[in-house]
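Here's a structure for you.
Just one protein chain is left out here, and the rest sit where they should.
Each chain gets a letter, A and B, in the order it is written, and its residues are counted from 1.
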Amino acid sequence: MAALLGRRLIQAAAVLLGVAIITFLLLHYLPADPAALVAGRSANAQMIANVRHQLGLDLPLPLQFWRYLTGLVRGDLGRSYIQRSEVATLVMARIPATLVLMACGVFVEVALGLTFGVIAALRRNGIVDRIVMMFAFVGVSSPQFVVALLLLYVFAAHLGWFPMSGFGTPAHVVLPALTLGLLGAGWYARMVRSAMIDVLNQDYVRTARAKGLSRTRVVLRHALPNALLPIVAMIGIDIGQFMGGVVVVEAVYGWPGIGQLAWQAIQQADVPIIMGVTLVSSLAIVLANLLADLVAPLLDPRIRVR
Amino acid sequence: MNRRLLKSAAMALVLSAGLATFARADDRSSQGGTIVVTYQDDMATLDPAIGYDWQNWSMINSLFSRLVDYKFGTTEIVPSLADSWTISPDGLVYTFKLNPKAKFTNGRKVTAADIKYSIERSVNPKTQGPAGGFFHSIVGQDKMADGSATTISGIEAPDDSTLKFTLSQPDATFLNVLALNFASVVPKEVVEAEGADFGKKPVGSGAFKLEEWVPGQRLVFSRNVDYFRDRPNLDGFKVEIGQEPLVAILRLQKGEVDIAGDGIPPAKYLEIKNSPDAKDLIVDREQFETSYITINTTKKPLDDVRVRKAINMAVNKDRIVRIINGRATPANQVLPPLMPGYDKAYKGYAFDVEGAKKLMDEAGLKDGFSTTLYAMNTDPNPRIAQAIQQDLAAIGIKAEIKALAQPEVIAAGGNKDQAALTWSGGMGWIADFPDPSDFYGPILGCGGAIAGGWNWSWFCDKSFEDRATKADAMSKPEQKDERYKIWAQIFTDIQSQQAPWAPVFNERRVVAKSKRMGGSDAVYIDPTRVIDYEAIYTKK
Partner (left out) sequence: MKRALSEIARQPATCVAVLLIAAVVLAAIAAPWLAPFSPDAQPFDGLSLEGAPLPPGPKYWLGTDTLGRDLLSRLLYGARTSLVIGLVANGVAVLIGMTLGVVAGYVSGVVGNALMRFTDLMMAFPALLLAIVLAALLRPSLWIVALVIALVNWVQVARIIYTETRGLVERDYILAERSLGAGHMRILFRHIAPHLLPSAIVWGTLGVATTVLLEATLSFLGVGVQPPQPSWGNIIYESQSYFQAAPWLVFIPGAIILATALSFNLVGDALRDLLDPTQRGRG
């Protein structure tokens, strides 16, 4: 097991290096000039050249990357062009908020998705199934911004049940997590429904039913664990969506997460922050998938971990 | 309040009209109280040598002090760190006497050497700031800027309370330059200790000091009890970051927010404007701003002045103003109406599609041509770009729109071969100081027509360059009106002879504030400082 884990960790490191190289290359060709941005609008050619030299942007590209990489090893992600602070500090400051939102969002998603998925599968093609799936569908096809604002209007502005904006107390996380959960649950519900239907038709489940086991017992003990397999993989993928995709929800609810930082950095072509956010997100995605791969054999012993 | 009023009255050359609009009698300022201000974007930096956006500008202004300053809500220069000053008859030597009471918030006295250090730091290329160019008229600035000198020889501090500037040429705007944030005084020992993080842990000698900064969440400012000028009205203010403008307005209506810094989003504007509370909630005021289309004068067929004039005549400015709910006035010239040198008599190019078509015909472009129009991707700019696109199509110009993030538009504009037409909205030129010359150098002069520069028309004309230099040499107070007249002529001549821009509108600034906020409109939309944190107050 330890050797296996070691190998997977090395693979993960290789993936991260690949991400770093590709992102660095892509951002280098971004059609914006950081030196001119930093030098400001009253700069002359000499000042722009000066700044370019100081930022090390006049060096050959491989050397620039080498500098970045050696910094990275020391935990130095460089300094933001716009904010002038260390990227590591900026990113770290926002990670706790994102983790909280991510955990709560995934929880709501999975809880709703599992419940709806199982109910729909058991009542297959009935009215309940149709209604539940319709609901799941409305979520998936709704623009995040509108849903987030509607929830905020109703539950925060009018009813005053939750604070409108900010971070810190459990009450703050309810609406953002609910928005994410409602919009994402459709995917899980659909996946669970399909997987459950597939499993319920397997011979062993039919056998179990034929043996006279109760319906609940069959569903919970035999069918559900097998249907969980794609869900675990799905959560791994979801983390990736979360790191990049919660921008809108974070913006509406004033949630100080990494999505807002990324969005701003992209709007401002603040390359060091984009690099930093990408790497941290990639790290989270890689770890989540690693975890998903390690958990999968526990759920289904027939899968050997490769 | 008294001391400041007396002094500025003595100093003022003209008693500004701004004074009349100051503080209504019924809402006397109450001292104390803290308020909540919201913005969507992170605060960039509070380093006065670097910070240069309209969001951090007013906060930096309130954290630091400068030799001279503007009277709140006006463009009138008043003493600040400097108690008094003299200008030599040839306009080349400025000598300032410092206020002995000025202290940094770490307790140390402000000395003349600190100011010398601070301005040198702004110019120093190692600071990587945008400020260097502003101090160009000081002797030795060039050597400092290119890194060949470590001090500016034209700034001398013979003793702790005397500071002497020697200029290489007379500069009518020099006091304005010294009132810029970039001339703020910073304590050397703190700057050296904090290094690049000084912008996160600023120490100044201004009306407020920074208590707390939680990245991505909030900044808390409190009153500087040792401030050497009159105490600010507020005890402090909290700036909340990451607040979506629409939500900020909702919170403001509920009374959770006092100033929504990003203004009112178009989707909410008419609702609020037409509500019974509008008078208390909205501050709507002109600013030193012009939004325009730059026309790349080096690109075919835009190098033909007839085509540029046709573009000017084709744009339906009234319709564009309607699209943004009337929050601007159509513009016919480069300078905004508030700016000295604005020519009321000049009419510019009237909206005239037939006339534009005729000009296109004369230029041999009866069948039109294809080009690109760059614009920033935040609302309402893509909408305005589409309106312009439709107007140009009417005279046969097929403009493909590129709606991009701001830095990409700036990069395209600063590349001679790339952007043909650029809509400036969202990045429009807002004056650094109330002088017409600020609208020339970087955006219409040869100095800005460089790769990465802001002269996106790539307009560089020797004869105008000479006239501009001559106008700026007229630094004597009695020459002021004549100088403004010359500048007015320069700008109208550029437009009527060369038409490198199509001015579209002068946007007014709209700020939303809660009902409990007091003070004249001018201190919420100050011509040079954006928000006057020192002057605003809560009503009791």
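Side notes on the structure shown:
One rule holds for everything that comes next: a contact is a pair of C-beta atoms (placed from the backbone, for glycine too) under 8 Å apart; a residue touches a chain by one contact, two chains touch by 3 or more.
Not measured: the values here are computed from a predicted model.
Note that the absent chain touches A, B when the full complex is taken as a whole. Screening A:Leu77, A:Leu122 or A:Leu149 for touch with the missing chain picks out A:Leu149. Among A:Gly113, A:Pro163, A:Gly181 or A:Gly236, the one in contact with the hidden chain is A:Gly236. Only one of the listed residues, A:Leu72, A:Ala156 or A:Ile274, touches the absent chain: A:Ile274.
Screening B:Thr34, B:Thr95, B:Thr162 or B:Asn325 for touch with the missing chain picks out B:Asn325. Here one chain is not drawn; of A:Leu77, A:Val91, A:Cys104 or A:Val247, the residue touching it is A:Val247. In the complete complex, the residue from B:Pro265, B:Pro301, B:Pro337 or B:Gly368 that touches the missing chain is B:Pro265. Of the residues in chain A, those that touch the hidden partner chain are 11, 14-16, 18-19, 22-23, 26-27, 29-31, 130, 133-134, 137-138, 140-143, 145-146, 149-150, 186-187, 190-191, 194-195, 197-198, 201-202, 229-230, 232-234, 236-237, 240-241, 243-245, 247, 262, 266, 274, 277-278, 281-282, 285-286, 289, 292, 296, 300, 302-304, 306.
Those residues of chain B that touch the chain absent from the view are 246, 265-268, 270-271, 319, 322-326, 377, 379-380, 382-383, 385-387, 389-390, 400-405, 408.
Note that only the chains that are shown with their structure count from here on.
Look at where the CA atoms of chain A average out and do the same for chain B: the two points lie 39 Å apart. Within the complex formed with chain A, the chain B residues making contact are 40-45, 47, 50, 52, 125-126, 128-134, 145-147, 196-197, 199-200, 214-217, 240-244, 246-247, 250-251, 254, 256, 405-408, 410-412, 414, 441-442, 447-448, 450-454.
Taken together, the chain A residues at the contact with chain B in this complex read 30-33, 35-48, 50-51, 54-55, 79, 82-86, 89-90, 93-94, 97, 149, 152-153, 157, 164-167, 250-257, 260-261, 264, 266-269.
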